[in-house]
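The structure is given below, and queries will be raised subsequently.
In this view, the complex is presented without one of its protein chains, the others remaining in place.
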Amino acid sequence: MLFARVVGTVWSTQKDEKLGAFKFLLLKQLDQKNQPVNAYVVAVDAVGAGVGEVVLYATGSSARQTKQTEGKPVDATIIAIVDSWDVDGEIVFRKDEAT
Amino acid sequence: MFLARVIGHVVAPVNHRVFEGHKLLLVRPVDPQEKPAGAAVIAVDRVDAGVGDRVLVIHEGSSARDLTGEPNGPLRAVIVGVVDDVELETP
Partner (left out) sequence: MFLGRVIGRVVCTRKAEGLEGVALQIVQRLDEAMHDLGTPFVACDTAQSGLGDVVFLEDGREGCYALPVFLVPVDAVILGHVEEVTVPDRGIAWREAR
């Protein structure tokens, strides 16, 4: 799983029917120091995340291990909204401090 | 999935049934500001996309096999949506 910040929403009406009514969010990946990595990913939201939030997302076959995405052709899913994380005992990110 | 721009066509005689009846399009990954974000790849088109369209591309084998209904499809990249709009947060 990787950290990312939700930076936008992607809208598509002309899409494969197997993707149903998924909400697609645009993520910018973050490293363990909460620095943006130069990679964008479009992910399905399984937890009700919103733009601006820091989330965890799973890729590959793990992306299909949620109730919403089970058996669906999905390669990236937001699986959690992050409250905080620390590295070597130092808090790197805390949700209520983030603006 | 990633955002990409359809930049061209590839014509190749069908030699695996997974490609039958589907266009092969060249897509270049782009970021939301339209900057190229990696090398162009060939993707199977499932949504009747055209050159110039901004699209959503799935790049994972088991999703691709599911989408094409071909349990032994030798492919990963499938165009699954034409993007109407990307709404970015206001900085």
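Couple of notes before you dig in:
The chains carry the letters A and B, assigned in the order they are written, with residues numbered from 1 in each.
Quick note on the criterion: a contact is a pair of C-beta atoms (placed from the backbone, for glycine too) under 8 Å apart; a residue touches a chain by one contact, two chains touch by 3 or more.
Predicted model, so just to flag it, every value in this text is computed and none were measured.
Contacts of the undisplayed chain with the visible chains, over the whole complex, involve B.
Note that of B:Met1, B:Ala49 or B:Ala64, the residue touching the chain absent from this view is B:Ala64. Annotation for subunit B: contacts to the undisplayed chain at residues 7-16, 19, 24, 26, 28, 39-43, 51-52, 61, 64-65, 72-77.
Keep this in mind: only the chains that are shown with their structure count from here on.
Partner subunit B is touched in their complex by these residues of subunit A: 6-16, 18-19, 24, 26, 38-43, 51-52, 59-61, 63-64, 71-76. Residues of subunit B touching subunit A in their complex: 1-3, 31-32, 37, 46-49, 56, 58-60, 62-64, 66-67, 78, 80-89.
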